[in-house]
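A single structure is presented below for examination.
Only a single protein chain was left out; the remaining protein chains are all shown in position.
Each chain carries a letter (A, B and C) given by its place in the written order, and its residues are counted from 1.
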Amino acid sequence: MKSNPIFVSLANLVQFISDGDKIAIPKDTSGVAMSATKELIKKNLKNLHIVCVPIGGIQADMLIGAGLVSTVESSAITLGEYGTGPRFLQALKNNEIKMLDSTCPAIYAGLQAAEKGIPFIPLRGIIGSDLLENRSDWKVGENPFSEDDPIVFLKAIRPDVCIFHAHSADKHGNVFVGRNRDLITLAHASACTLVTVEKIIDDDFLSDNLRAGATLPAIYTSAISVAERGAEPLAFGEEYAEDQEFLTKYSIAAKTQAGFEKFIASWLSA
Amino acid sequence: MKSNPIFVSLANLVQFISDGDKIAIPKDTSGVAMSATKELIKKNLKNLHIVCVPIGGIQADMLIGAGLVSTVESSAITLGEYGTGPRFLQALKNNEIKMLDSTCPAIYAGLQAAEKGIPFIPLRGIIGSDLLENRSDWKVGENPFSEDDPIVFLKAIRPDVCIFHAHSADKHGNVFVGRNRDLITLAHASACTLVTVEKIIDDDFLSDNLRAGATLPAIYTSAISVAERGAEPLAFGEEYAEDQEFLTKYSIAAKTQAGFEKFIASWLSA
Amino acid sequence: MNQASSAKSKIELLIASIARSLEGCRHVAVGASSPIPGAGALLAKHLSKNTMRVSILGSERHNFFTDGGVELFDLAAQGRIDAFFLGGGQIDGDGNINLVGAGDTYPQHTVRWPGSFGSAYMYYLVPKVILFREEHSRRVFVPKVDFISSPGSSSNNIYRRGGPMSLLTNLCKFSFNKNENEFRLESLHPGVTLEEVLNNTGFSFTHPKKIPVTELPSYEMMNTIQSLIQDQLSEIYPIFAKRMAAFQKG
Partner (left out) sequence: MNQASSAKSKIELLIASIARSLEGCRHVAVGASSPIPGAGALLAKHLSKNTMRVSILGSERHNFFTDGGVELFDLAAQGRIDAFFLGGGQIDGDGNINLVGAGDTYPQHTVRWPGSFGSAYMYYLVPKVILFREEHSRRVFVPKVDFISSPGSSSNNIYRRGGPMSLLTNLCKFSFNKNENEFRLESLHPGVTLEEVLNNTGFSFTHPKKIPVTELPSYEMMNTIQSLIQDQLSEIYPIFAKRMAAFQKG
């Protein structure tokens, strides 16, 4: 276990991401790598295709506002009780981003197809929704085991990279994700997996019968950084609650690009 | 949490299974409900379609030998280092069972299709294998997102019932499966889930951050029985090793139907 | 009755009405950002003496899911969810819902909302979908939605076992007639007139000659809403819970 995984700094973590990458990020409650988001913005990546799994929050809105994103694939962009993502709205209005509107189970199914190495997967629902018309990667086909049973075929979603925040890593780079099992799907589906963790524990999670079943084995992970309170200002499990003041201030400041930029500058330097 | 789950005796557990059911059972290392297998044999069920996930061992061989099985869907029937299943071989030779030879990933994919409520799922490989010719529930189709890219479509496998042995249940009926994640796939895919556990723990696994991510929530489970050493003579995780003497004796006795019946009679009365 | 206590009564009425609609369900799921449906489901669970299961997205406590976010959708597809809630920036008389945007053409709508979430799936697969939208206006209830996030009905060859059961708003409660593909006004909330509903609804609907008043919350419901529900909701919808608590003191 010498070469893999690599424990790196946050600044080095984001070096694994390149301009134009398709990058998958989890929903707010699954473990969003907010500390790493600072580094992403500092690195000033361009033309990212973000896949929000299955919806995006403040991280997606920040990446859009900071000009890193050219394509948004998501079932929603929302700050929850703090409103719709203001930078997302503006970018859409300005025609600055290509929008691939989706529906939650289609994003999961697309990633699961990539996880299974299958080029597509069928899914119920969707037919009759206008979502379908705007997706060249979704096609209506036929169930080969039934007569006149149309069903949607979704092309697999294979991210170049995914980045998320998790509870802890052991010294071998195995990552305990607990109930945030979306993170395992993300890692399986993505070519490269970048992880921030609250802490490193001097243990072997795969030998721990309680943890092993909810652990992402090191084999999937390219790099790991320790980032204490790395999901802040978002809540992280029972570890910490969301920073309501931060989120409220962001939702107000980000209504204008100038307000957003000032807010981010202050956040980056904090 | 009053009506569900039901903690029942082993004899009552198998009352949920009916003649003709499609019944899914896990491989030897995932948690085989061997104690409950005694009750299955006593109940003398008929015409079962067993789906071995993805291969069958002594349990499948016993069910076949005892005349409960009309169809075997499996990627292999083997006692591992103790040889091929002798009752399986005999039943096949006597044309007493219909054999649906499969390949491991096709069984998993078929169950995952049922889990996702999709009628079929594509899978790579298989084309050119003689397995394909014997399966009316597998068809070669086309990848709709590519030119001349044939791929196998597998019909979903939806068991009427699955039965397995797991580490423990909490008082609410949540079942901790640890790394034996096949059990979760089984439960998700099956209409009815029957579980034996080593013990009941006075706790709530869903509130336990270590266990929750490897717990099958009670919502899937129809009935649970406590069966200490319930996977014996098979090994069960780090709890107990396989009973080599039992397995050796079985593999010899079961070479003849008379030997098998004598062995089983003695086992049932033990 | 001051404005705050009136708003509080209205919310309690909606919560109680939802709880009544859910009677008999084995498993109710509630999506993100749905505090009133969440409260209604928790109330129904309480009334069922906790035999009903309620899963709330975004909750740690009311969450049976251990297989990631996909489990809710897989559960629905497996037929293990009886009821779910959907809303919409626009809803039309065919039960089509729009969570994407209005005005001009997609994707550059004049008004853009967060997105379709799981609607284009759950609406097909969950037997009882309760449409919930507090604002009852012609802005929301339109003749035809500008974007169909999910259609209210499908042709016979489309696999579909779910769809709209009812539509609950600040003014009234509709049921949805699947055969006629139209809404029927079932009850008016206290103090609301048919004319008010007609004036504020952009689609046509049927109604009985004599329209009942929406049943008020029982004493037990009120008590439960005020204690249990608020405590439990504060975990998931902190802002909503604060608002309710403020009403309580006000």
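Please note the rule applied: a residue touches a chain if its C-beta (ideal position, glycine included) is under 8 Å from a C-beta of that chain, and two chains touch if they have at least 3 such contacts.
Keep in mind that what you see is a predicted model, and the values were worked out from it rather than measured.
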Problem set entry | Among shown chains, those touching the left-out chain | A, B
Exercise. Among A:I25, A:L92, A:I184 or A:I224, which residue is in touch with the absent chain?
Worked result: A:I184
Seminar exercise, completed: Full-complex touch with the removed chain, picking from A:M34, A:L186, A:A214 or A:L247, is A:A214
Exercise. Which listed residue (B:V8, B:L131 or B:I252) would be found touching the missing chain in the intact complex?
Worked result: B:L131
For this session: Touching the hidden chain in the full complex, which residues of chain B are there? Just list them.
Result: 27, 29-30, 53-55, 74-78, 80-81, 84-85, 89, 92-93, 95, 99, 101-106, 108-109, 112, 123-131, 134, 148-151, 179-182, 184-185, 237-238, 242, 244
Exercise. Residues on chain A that touch the omitted chain in the whole complex?
Worked result: 1-3, 114-118, 184, 188, 206, 212-220
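In the analysis below, only the chains that are shown with their structure count from here on.
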Exercise. Relative to the centroid of every protein C-alpha atom displayed, which chain's own C-alpha centroid is closest?
Worked result: A
Problem set entry | Separation of chain B from chain C, taking each centre as the mean of its C-alpha atoms, in whole Å | 40
Problem set entry | Cα-centroid distance, chain A relative to chain C, in whole angstrom | 28
Seminar exercise, completed: By the touch definition above, chain C meets two or more other chains at residues 65-67, 77, 125
Exercise. Which chain A residues sit where two or more other chains touch them?
Worked result: 109, 112, 123-124, 149, 151, 179-181, 237-238
